[in-house]
Structure formats: structure tokens, C-alpha cells
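Report on one structure; see the data block that follows.
Missing here: one protein chain of the complex. Every other protein chain is in place.
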Amino acid sequence: MNTTLIEYLPYILCIAIICTGLYGTTNSSNYLKKLVSLSILQSGVILFFIAIAKVKDGQIPILACLDFKQCPEQLINPLPHVLMLTAIVVGVATLAVGLALIIRIKEEYGTIEENTLIEAEQND
Amino acid sequence: MIERYLDIAVLVLVFSIAVMIVRSKNLFTVVIMGSIFSIFCALIYLIMGAPDVALTEAAVGACATTCILLASLKHFKEDTSLSKWRVISLIVFITLFVVLSYFTISIHPYGSVDAITNKGVVEYYKQTSGNEIGLLSLVNAILASYRGFDTFGETVVIFAAGLCIILILGTKNKINNEK
Amino acid sequence: MKNKVLITVTRFILPFIIAFSFYIQINGSNAPGGGFQAGVIMASAFMLYSIVFGYRSALTFMPFKALKILAILGIMLYGGTGIACMIMGGEFLNYNMIRNNLTTGQMLGISVIEWGVGLTVFATFSLGYYAFITRGGNEHNID
Partner (left out) sequence: MIKNLIALEIAIPILIGAANFINRKRGLAYFLTLLTVTASFVIAIMILLHSLTTPSISYHFGGWAPPIGIEFKITRLNALFLVVVSSSALLTFLYGKQILFREIHKRKISPFCSVFLICLAGLYGIILTNDFFNLYVFIEIASLATYALISIGINRNAIQAAFYYLIIGTIGATLILIGIGYLYIASGTLNIDDFIKNFAQIKHLKTVKLGYYLIFMGLFIKSGLFPFHSWLVKAYKNTNSFILPFLGSISTKVYILILLKLIYLSFGTEYILHNNILQPFLIVTGVLAITVASIIALYQKDLRSMLAFSSISQIGYIFIAISIGTKASMIAAIIFILSHIIAKMALFMVCGHIYYYKNTYNTEGLYMLFKEMPYTVVIFLINAASLIGIPLTFGFVGKISLISSLIEQKMWFVLAAVVIASFITFKYFWNFSEVFLFYKKYMPKEQAATKIEVIETKFSIAPILVFTLLTFINIGLGLSFNKILLAAEKLLI
């Protein structure tokens, strides 16, 4: 029982981070905090992917020599790493565009609090 | 054995930082905690054997993003954020957490060697990429050649983000103040 | 900013950051790193410079238009490599068409596209930083 729980604990913690990010994104009233929570959500997903790639006692995915058959070794799965490099880039791109939008919102409305903004929108 | 507990310890730390970010009221705290969050994420990637991802996260998350966030923080100096626990959505997300965790049990155990993800395509990459591509770094071989088109998409995403920022923050659009 | 310690440390550390980014760019084939990481590190050196010495002096040696051209150049390098492979008779990004003996074509193609990624990422991050830092001031002539 204990060993199985330990074996799944990293995944469960990643999911906890994902849920925290989701909670922050949906419940923060401040738009900047929403964005940072969004990047927490994305970091949680990245952590999850990296965790599934892990191999016990595996080496980092760099070959010791070009011909794998001459020097075989236990390697960590490199494919999720490649995918997550792209996902990090996508995350930072979203964050930057969101930040640009927030700056424009602040200029137009003078606030980035959701409650005040909804009132301002209804008055328009 | 100790390595496994190290992962879990840092993950717990990262989780608690995430909770603190969600709970905090000051925007400056949010940004700086976000930077610390990224640094510890990079540490976990390193522990889990993903140096490329760790390097990227450290450069992007902890450095560049924080710089950009701090640069724009001068606009929101006086803003603080209200922070209350909302019980209903808390219950929703705890339920979501329990459901996702329940489904997680059918994944291969953490660090398992004979997971299906280590077979098939990945096996092919390991065996032949040295001879076909000629790079020692498997991540770069896959990134640039086998899945090179994804990386093209990634570059386009970054470029599009720059373009979008110029479009949004460029000259002010004239606004018809129509009621 | 007029803090002497900051200026001295920055002057000392900047060449190392730039050298590190070139190392990562070139040595990406056999070690962790690659075009993307190199570009971000280069951009952070640029950000450090403009934080310490002010963005106006950064603008003098790296004007806005130059960054735009660099960003386009990067994406053109990547897309152009793909189209060049098609002209030589293969698929998009099939580097084997560049040189046909074993892995030379692959190595050449990969190093070219890594430079493309690095350029675009460096230029776009710096552009974004400029856009955020100049907003709210008197001049925003970023478009």
C-alpha cells in the first residue's frame, strides 16, 4: 500500500498543482494574478509530462556514442522533453500577449479588478 | 532511494508556493513568488533528468518572464488583489483533483522502466538517431529533425506573440465612443 | 540608474552571459541547450543592459527596426531551409536533401534552423521587453 502510494505521489502532486492553477485562474479577481495562475496551471502540466518520462536510474537523454548498440544504456524518455520545450514557449507567448492586453485594459478603464471592470462594461 | 524522496519534497515545496501565489494579495509578491516557483520547477526538471527543459524554464520562467512582468508592474503600482476562499469552487476543484488522482492510478508507476511510453517510437529514436542524425543529444535530434515541424510551429508561436504585442501595444486604435 | 556596484558588476558579467549564450547555441548538438535557450539568454543579457544603463542607450546599438529584421530573418532562415529542401526534391525540412552522404545534411540543416530559432527568440523577447518598458512613457513609437 505504502509503496504504491509513493510511486504515484509525484503524479498526484502535479495534479494538485494543476488544480491550484485552475482555482487561481477562475477565482482571482485581479487580472495579473489570473495570468500568473494560468502559468502555474501550465507549469503543472509540464511537470506532469516530465514526471511520466522519468525512468528509474536512467541517464539524461544524451548518447554516450553515436552508435547506440556499442554503448547501450538506460536513458530517460526524451520525447516528452521535446514536447514540453514547445509547451513552455507557448506558455510564455500566452503570458506576454495577456500582459499586453492587461496594460491596455488598465489604460482604458483605470483598473484591472474583475468586479469593477464588469460594472464598467455594463455601463458602456 | 533518496532521489525519489527529493522529487517529492521539492514538488511539495512547489505546490505550497503555488498555494501562496493564489492566496497572496500584493501583486509584487505574486510576481516574485512566480519567479521562485519557476526556479524550483527548473530544479525538479533537473532532478527528473530533463536538463534541456530545466535550462529553458530557468531562462524563460525565472528570468525573461519576471523581467517582463516587473517592467509592466509599474502600471499597476496601486493595485492589490482581493483574496477570499470561495467555498463552492474550492469543492469543485477538490472533486476534480480527486477524480484526476483516481484516474492516475492506471498510469505506469513513477520511474517505471517498462512503461509503454519507453517502447515504440522512443526506442527507434534511441537506436537509430545517432546514425541517422549524427547528434549525441537526443532531445535536439528529435526537436530539430524528427519533429522539426513542431519546432517551426513553436518559432511561429513566439513570432506571433511578438507581432500580437506590437499590434496591441502599438499606436492607440481610435475608438468610437459609441454608447 | 547610478549605482556603481551594479554598473561594475554588469560590465563584468555581460560578456560572460553573451559568451554562454553563444556556447549553448553552438554546442547544442552534444549537450543540453539549443537555439531557443541561447536566444532567451541573449535576450536576458539585453534586458540586463537596458535595466542598468537605460533603454535609450540600448536603443542606440540595437534599434527597434534592427530587432524586427532579426526576427524576420530568423523565421525566414527556418522556413527557407524547409523550402530549400523542397526545391531539392524532398519534403519540407527533409535535411537529407541538402547533402546526401550520411549525416552531413542533417547536421548542416539542424545548425541552420537552430540559428533561425535563436535569432527569432532573441529578437522577439527583446521586442516584447521594449514594448512593455516604453509603454506609459511619453514616446511609444514601437510600431
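Before moving on, here are some points about what is shown:
Order of writing sets the chain letters: A, B and C. Residues in each chain are counted from 1.
Here is the rule we use: a contact is a pair of C-beta atoms (placed from the backbone, for glycine too) under 8 Å apart; a residue touches a chain by one contact, two chains touch by 3 or more.
The structure displayed is predicted, hence computed values, not measured ones.
Taking the full assembly into account, the omitted chain touches A, B, C. By the touch rule set out above, chain C reaches the unshown chain at residues 65, 68-69, 71-72, 75-76, 79-80, 82-83, 86, 90-96, 143.
For chain A, the residues touching the absent chain in the complete assembly are 18, 22, 25, 31, 34, 38, 41-42, 45, 48-49, 52, 79-80, 83, 86-87, 90, 93-94, 97-98, 101-102, 104-105, 108-109, 117, 121, 124. For chain B, the residues in touch with the chain missing from this view are 100, 103, 105-108, 115-122, 124-125, 145-150, 153-154, 156-157, 159-161, 163-164, 166-168, 170-178.
Operating definition for what follows: only the chains that are shown with their structure count from here on.
Centre-to-centre, using mean CA coordinates, chain A is 24 Å away from chain C.
Computed centre separation for the pair chain A/chain B is 3 angstrom, with centres defined by C-alpha atoms. Of all residues in chain C, those that touch two or more other chains are 30-32, 36, 128, 131-132, 135-136. The residues of chain A that reach two or more other chains are 60, 62, 85, 89, 96, 99-100, 103, listed in rising order. Across the complex, chain C meets chain B through its residues 24, 28-34, 36-37, 40-41, 43-44, 47, 51, 71, 74-75, 78-79, 82, 92-93, 95, 102-104, 106-107, 109-110, 113-114, 116-117, 120-121, 123-125, 127-129, 131-133, 135-136, 140, 142-143. Residue ranges on chain A touching chain B, taken from their complex, read 4, 6-24, 26-30, 32-33, 36-37, 39-40, 43-44, 46-47, 50-56, 58-69, 74-86, 88-90, 92-97, 99-104, 106-107, 111-113, 124. Considering their complex, residues 60, 62, 85, 89, 96, 99-100, 103 of chain A touch chain C.
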